[in-house]
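Of the protein chains in this complex, all but one are displayed in their positions.
Let's look at chain A:
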Amino acid sequence: MAMRQTPLTCSGHTRPVVDLAFSGITPYGYFLISACKDGKPMLRQGDTGDWIGTFLGHKGAVWGATLNTDATKAATAAADFTAKVWDAVSGDEVLSLAHKHIVKTVSFTQDSNCLLTGGNDKLLRIYDLSNPEAAPQEIAGHTSAIKKALWCNNDKQILSAADDKTIRLWNRSSMEEVKTLTFDTSVSSMEYVADGEIVVITYGKTIAFYNALSLELIKTVEAPAPINSASLHPDKDFFVAGGEDFKLYKFDYSTKEELESYKGHFGPVHCVRFSPDGELYASGSEDGTLRLWQTAVGKTYGLWKCVLPELGGSAANILPDTTGHLQTSVDGVHALMEDLGAENSEQLYTPTPEIKA
């Protein structure tokens, strides 16, 4: 029986969601952080989208957000000229790192000891988090605002994308530029896949895949609309992309074929990322929401539940799912909102009021 995708909408933000990141898989599951122009980045449980907490303290739009692998630390980059490091368990602000201009991107090394930042002052900065008072190392070179900066090659190198239409690869030890990729148009996003050393780059309607070590082009794929962000599945069988036409696209990585497209967002999609287990992907949009989408539509996972067809869709036989979230009784099933998949469905609940800080 064909199943139609039911995205899960995470509300709570009041302005566009511009960045999102997943943690690794921890003993408590995996987590998702979202950066929003309302200045209040939020932490959510990765497989359900349940809100865990809001990091309060920034005084301007938050442009970038990231979690360390075990989700004990979070870092955010904001328009208030600071990058902040947070305790992602208690929600407390741990460090505030002053910059000379809007900070756009933050990235932890794998051991969480160093933080890479980049922004409108065109400099890459490396902070030693065990010695935060010390001045950061600075790498200059870009001629316009840096949009995204990531560690790669086992934290030995740095990849940075800027509005100067270049992507540059730097050696951390020498702080020198190793290679540069120049494009005709501004790069909209960059994602690094450590396993396989692949960089996913989007610009215009193109999603391009490069070798992260040599910056050699692997392949490019054209989408039907301008793309703002793309993410490659951990198994490298598909990738997803979203952009200006509000839709999410799913492509086969090997054949480059467009497999599916999903409507749901009410505004351009700014960021899209696969979860660390590849079971779902999250998208953040201008409409202020995050949506979670299933990779294998119809599979029981997180809040999605598989309904066996021979029971007339009543779900009387509830299957235990791998995450242990299935707790509703048979009667409770009738209260499920079956029409969540409708493309133009109105909001099924009113968003909770903004947190007063």
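The rule is simple: a contact is a pair of C-beta atoms (placed from the backbone, for glycine too) under 8 Å apart; a residue touches a chain by one contact, two chains touch by 3 or more; residues count from 1.
What we mean here is this: contacts and distances are computed from a predicted model.
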Inset, instruction - Out of "Gem nuclear organelle associated protein 7", "WD repeat-containing protein DWA2", "Phenylalanine--tRNA ligase beta subunit" or "Trafficking protein particle complex subunit", flag the one the UniProt entry gives for the chain missing from this complex. - result: "Gem nuclear organelle associated protein 7"
Inset, instruction - May I ask which residue of A:21, A:42 or A:116 touches the chain that does not appear here? - result: A:42
Inset, instruction - By the contact definition given up top, give the residues of chain A that touch the hidden chain. - result: 1-6, 8-12, 28, 42-44, 48-57, 72, 87, 89-91, 292, 294, 297-298, 303-307, 313, 315, 325-328, 333, 336-342, 348-349, 351-357
